[in-house]
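For this depiction, one protein chain was excluded, whereas all remaining protein chains were kept in their positions.
Each chain carries a letter (A, B and C) given by its place in the written order, and its residues are counted from 1.
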Amino acid sequence: MEKAGQLSLRHIDIDEHLGPHDVRIKMHTVGICSSDVHYYLHGAIGSFVVREPMVLGHEGAGTVVELGKEVRNLRVGDRVCMEPGIPDPNSRATRLGIYNLDPAVRFWATPPTHGCLRETVVHPASFTFRLPENIGFGEGALIEPLAVGLHAGIKAGIKPGDIAVVTGAGTIGLVTALAAMAGGCSKVIITDIQREKVNLASRFGMIAVDVAKEDLNDTVNEVTNGWGADIVFEASGDENAISGVFSPLCPGGRVVFIGMPGKPVPIDIVSAQTKGARIETVFRYAHVYPTALALMGSGRIDLKPLVTDTYSFEESIEAFEYASNMKPTSVKVQIEL
Amino acid sequence: MEKAGQLSLRHIDIDEHLGPHDVRIKMHTVGICSSDVHYYLHGAIGSFVVREPMVLGHEGAGTVVELGKEVRNLRVGDRVCMEPGIPDPNSRATRLGIYNLDPAVRFWATPPTHGCLRETVVHPASFTFRLPENIGFGEGALIEPLAVGLHAGIKAGIKPGDIAVVTGAGTIGLVTALAAMAGGCSKVIITDIQREKVNLASRFGMIAVDVAKEDLNDTVNEVTNGWGADIVFEASGDENAISGVFSPLCPGGRVVFIGMPGKPVPIDIVSAQTKGARIETVFRYAHVYPTALALMGSGRIDLKPLVTDTYSFEESIEAFEYASNMKPTSVKVQIEL
Amino acid sequence: MEKAGQLSLRHIDIDEHLGPHDVRIKMHTVGICSSDVHYYLHGAIGSFVVREPMVLGHEGAGTVVELGKEVRNLRVGDRVCMEPGIPDPNSRATRLGIYNLDPAVRFWATPPTHGCLRETVVHPASFTFRLPENIGFGEGALIEPLAVGLHAGIKAGIKPGDIAVVTGAGTIGLVTALAAMAGGCSKVIITDIQREKVNLASRFGMIAVDVAKEDLNDTVNEVTNGWGADIVFEASGDENAISGVFSPLCPGGRVVFIGMPGKPVPIDIVSAQTKGARIETVFRYAHVYPTALALMGSGRIDLKPLVTDTYSFEESIEAFEYASNMKPTSVKVQIEL
Partner (left out) sequence: MEKAGQLSLRHIDIDEHLGPHDVRIKMHTVGICSSDVHYYLHGAIGSFVVREPMVLGHEGAGTVVELGKEVRNLRVGDRVCMEPGIPDPNSRATRLGIYNLDPAVRFWATPPTHGCLRETVVHPASFTFRLPENIGFGEGALIEPLAVGLHAGIKAGIKPGDIAVVTGAGTIGLVTALAAMAGGCSKVIITDIQREKVNLASRFGMIAVDVAKEDLNDTVNEVTNGWGADIVFEASGDENAISGVFSPLCPGGRVVFIGMPGKPVPIDIVSAQTKGARIETVFRYAHVYPTALALMGSGRIDLKPLVTDTYSFEESIEAFEYASNMKPTSVKVQIEL
C-alpha cells in the first residue's frame, strides 16, 4: 500500500534480522481482513494513520525456513501460522497475561508496522504455531479471525448448554458462532440483513435469522421459552444491533462486544441493569492460538467453507479490489504466494 | 401519595394479614430516596405509573411486634431492618439466586405495592434482619442504599488493594465508596460537581475531586502512576460521567453502572474494547443485607454521618418537600415515627 | 427394599397428595445407580441408614397424568424426567441458588424418602422437565447421572479447547467425559482398569488409557506437549486415582472431585500448591437439567449407547442382582415399567 487508495506490487526493503528466539517463515497464504481494506481505502483507522508505504496483511500462514539459535519448539519445514501482534515483554499488561492490551504492541499492518503479505517474514518463535496435519494453509491463515471469536467465547464464560445469539454473520460473526458451538453452546442463533449470509449460516447448523424481515426477539423467545439467551455476541458493529443487544438477553445474561462501531452508540443502560447484564469487550486475543489449533485439529471447528475466494500473489491488487466490494456470497478472500 | 405532586398524611386501608412465615413490624425510621421524590413529583418512573394512592418509602427500620407461627429466626422486640423487595419464590430467577432480577418481585413503593412509611408493616421473616446492638434505627434504614453499593462492590470483584473511582457523591455514590473501602480497596477517588459533596467525601478519607474544576484523569494518573484505576463505579447517572467512564480505567479494568440515566447514553465501545473492559450492571441487590450488617456491626462501615436531616412523622410532607430540593450539604433525609 | 440384602416386589402405601404446584407422573423407566445397589447390599451409605422398608430408584422418566391447579409449564401426556431432590424453598442455601447443598433436601431413595421405582410419583412441577421429541425414556432416566457430569463441567469452568482427563470410565466417568466434550474440550483422556470400559470409551472418541497397563502421565505429556491437562475430573473414587490427581495437571489447572471415596484419602497438598491448582467438589447438581436437555435435544450428547441392560418391572429383583455384579461390558441397568 503506497497511500490511501493506491496499492502496488513491488520490492520493499524491510529489516529482517533473525534474532536468537526468532524464525524465518516463507509465506504461503495471507487473508484479507476488512481492516486491510479500510487502510487501503481510507489510509487510517482511528488514530492509526498510514504515513509511509506499508505492507498489508495480518492473517498469515507459511513454512519455517530458518531458525534462530535458541529456538527449540519448531523445525525447518514446519507448516505454521503466526500471531500478528508482538507485545513488549516488559510491559505491565504483558506480565499480567493480558498482552493484547499492551499499548506498545507491534501488530502487522497497523502503522507503522509492516504486514505479512510478502515473501518471507521474521517472527518470534513463541508467537509461531505449528499447524496440525489435517489443517491447510488457507485454514491456518483463518485462525487469526477465529482467535477473535474464541477470545469472545472465553470472555463470555460459556457454560455447557448455553444458548447464544450472534448479531452479524460476516467473517467475525461466523467464526464467533463456530467458536460458541465448539465451546459448549447447545444452540446458536445468528442474524444478518443479507439473505446469502443467513443461508450460509444455516448450513453450519446455526439458527439463522434474516433481521431485514424477521424479529430476532421472536426467535429467541421461541427457542428459550421466553427466558432469553444466555449470551449475546455483538459481531456486526452496527448501531441498531448494538442498541438492541439487551432485548434478547436472559436475566443474569452476558453480552460481548466484538464489533467495532465507528462512533459512540446510544446504549440504554437501564435495560442492561434490569437484566443484571455483564458486558465483556473484546480486543484481539491472548493465549488463544493453541486453543484454536486444538479445536481445529480435533475436527470441532472446520473453517474450510469460509474460504470463498482465492487469488495468486500476482493478483493481489485485484484481490483487494474484490475484497473492497464483495458479493454477499463471499466470506473470506485470500492470497496464495 | 395521592397522585403526582400531591401528598397527604391520612389513614389508608392496607391488608396486613400475618402469614406463618411473616412478622409484624412497628416502623421507627423511614428514609426518603430520590425514587420516592421522583414518584411524588412525576407520578411515574419509566413504565411504573402510580394509578392509585400509594404509601411511599422503602428504606425502613423498626421493631418486631408479632411473629407468624413458623418464625424461628426473630423474636418480639427485635430491632430490625427489611429488604423492601419480595420475589416470587417459584420463579426461575429466584431459584437461580438472582431474585433481584425476578420480574414478579413486589417492591415497596413501586406501584402497585405500598411502601413502608406507615405505622406497621407485615413482612416475610426471611427478608427481615436483626440490627446489631451498635446500630441505630437511622443507620438501619440506610442499609437499603448501602446494599446497592455493596452489591456493586461484589459484582466488581474487588481484589485487595484495588484503586477505585466513584463518579458522583450523592447517597449512592457515598455508600458505594464506603463499600469499596470496606471491601478491600486501598484508595477510592470520588467525584462530584458540588463543592459541598466533595468536602464531605474528603472527610470520609476518600480522594475527592471537584470535576467542575479539575480533571478526574489527572488525579487518577497521579494516584496510579499512569496505569489507571482498577474499577470505575458510575453512581451519578449523568451522561457526561457515563460517556467518560473508560478514560480513567486501567487495561483489564472493570466498570460498574449503578446510576440510572433517564435515556440512552452514547458510549464509545471501542475505548472500552481497547482496555478489554468488563462492565457490570447493578439493579438493587440480592443476598447483601447480612453482609451489610456484618460490616456495620464490626465497625468497618459507619453510616451515621450520612443522616443529615431528620423529621417527625407529622412533618412527613415537609420532609418530602425538603428532599425535593435539598441543600448540597444534605445527604439523607429521614422520617422518625 | 425391605432391609439390607432383601428386596421384594409388593404393594406399599405412600402418601401421594397432589398439591397445587405438583404433577402426578406415571413412571416408565428407572435406572439403577450404584447408590441403589449400595443401599440394597449394605443398608446404609454413611450416616444415611435405611430403618424402614424403602422404595429404591432416583433416575426416572415417565409421563404426566395429572396436574396440580397452579401448574402452567406442563400438560397431561408430556413425557418428562425429574430432578430427584427437592430442597426446602426457605433455606439459606436454596435462596443462594445452591439448592443441592441444602441440608434439608429430600432426595429419592435416600432414607427416609422413598424412591421412584413404583407406578406413579407426585412431584413438584418446577423439578419436572419435558423431554425433547428425539429423546426416549431410557435416555431421559439417564439425565440424572449426566447432570452430575455437567455440574462437574460447569464447576470446572471449561474454556473452549481445554484438554481434560477423566479418571474412571464407569457411568459417572463416561457422562462426565461426554459433558466435557460437549462443553468445549478439544480432547478428553479417560482412564480405567477394565479393558472393556477402555474400549467403550474409545468408541465415543475419547483417548482411553488402560491404567492397569499404561501410565496416564505419558499419554498426557504426549497429548499436551509436556504442559499437562487443563482439567482433571476424578470420577472413580479410587484412592490411587485421587492421590495421583495432580500429576497430569498443568500449572494453573483445575481438579474436580466427583467420585466419593469411602474414607479419607492421603493427598499431597504441596504438589497441588506448586501447580497453583484450583479444586472443585461436586455434590449432585443444581440448575443443570435444562442444560442437559438442551444438549441432548440438539444432538451434542447421545446417551443411548450407555443403556446396556434393560429389565421389565417384574424382573426388578433380578435387575438389582445383575447390577450388583455386572459384566464389565455393562454400563447402565434400567427397569421399564
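The rule we apply is simple: a residue touches a chain if its C-beta (ideal position, glycine included) is under 8 Å from a C-beta of that chain, and two chains touch if they have at least 3 such contacts.
Quick caveat: nothing in here was measured; it's all calculated off a predicted structure.
A.B. asks: Quick one: jot down which shown chains the absent chain touches.
C.D. replies: Within the full complex, the chain left out of view touches A, B, C.
A.B. asks: Given that one chain is not shown, which residue among A:R95, A:K304 or A:K327 touches it?
C.D. replies: Selected residue, touching the omitted chain: A:R95.
A.B. asks: Thinking of the whole complex, not just what is shown, which of B:M1, B:I25, B:V71 or B:A182 touches the missing chain?
C.D. replies: B:A182
A.B. asks: Among C:D88, C:D210, C:E280 or C:D309, which one touches the chain that has been omitted from the display?
C.D. replies: From the options C:D88, C:D210, C:E280 or C:D309, the contact with the absent chain belongs to C:E280.
A.B. asks: If the hidden chain were put back, which of C:L18, C:V55 or C:L96 would touch it?
C.D. replies: C:L96
A.B. asks: Return the single residue from B:M1, B:A125, B:I154 or B:L200 that touches the missing chain.
C.D. replies: Going through B:M1, B:A125, B:I154 or B:L200 one by one, B:I154 is the residue touching the chain not shown.
A.B. asks: Give me the subunit C residues in contact with the hidden chain, please.
C.D. replies: On the subunit C side, contact with the omitted chain comes from 46, 92-93, 96, 98, 100-103, 155, 227, 242-243, 251-252, 257, 260-261, 263-270, 272-283.
A.B. asks: List the residues of subunit A that touch the chain left out of this view.
C.D. replies: 21, 89-90, 94-99, 126, 287
A.B. asks: For review purposes, identify every residue of subunit B that touches the missing chain, sorted by number.
C.D. replies: Considering the whole complex, subunit B reaches the absent chain at 150, 153-154, 157-163, 179, 182-184, 186-187, 290-292, 294-295, 297-298, 300.
To be clear about the criterion, only the chains that are shown with their structure count from here on.
A.B. asks: Per the centroid of Cα atoms for each chain, what is the distance between subunit B and subunit C, given in Å?
C.D. replies: Subunit B and subunit C have C-alpha centres separated by 43 Å.
A.B. asks: Determine the centre-to-centre distance between subunit A and subunit C, using the mean Cα coordinates as centres, and give it in whole Å.
C.D. replies: Distance between chain centres, rounded to whole Å: 39 Å.
A.B. asks: Going by the touch rule set out above, which residues of subunit A reach two or more other chains?
C.D. replies: There are none in subunit A.
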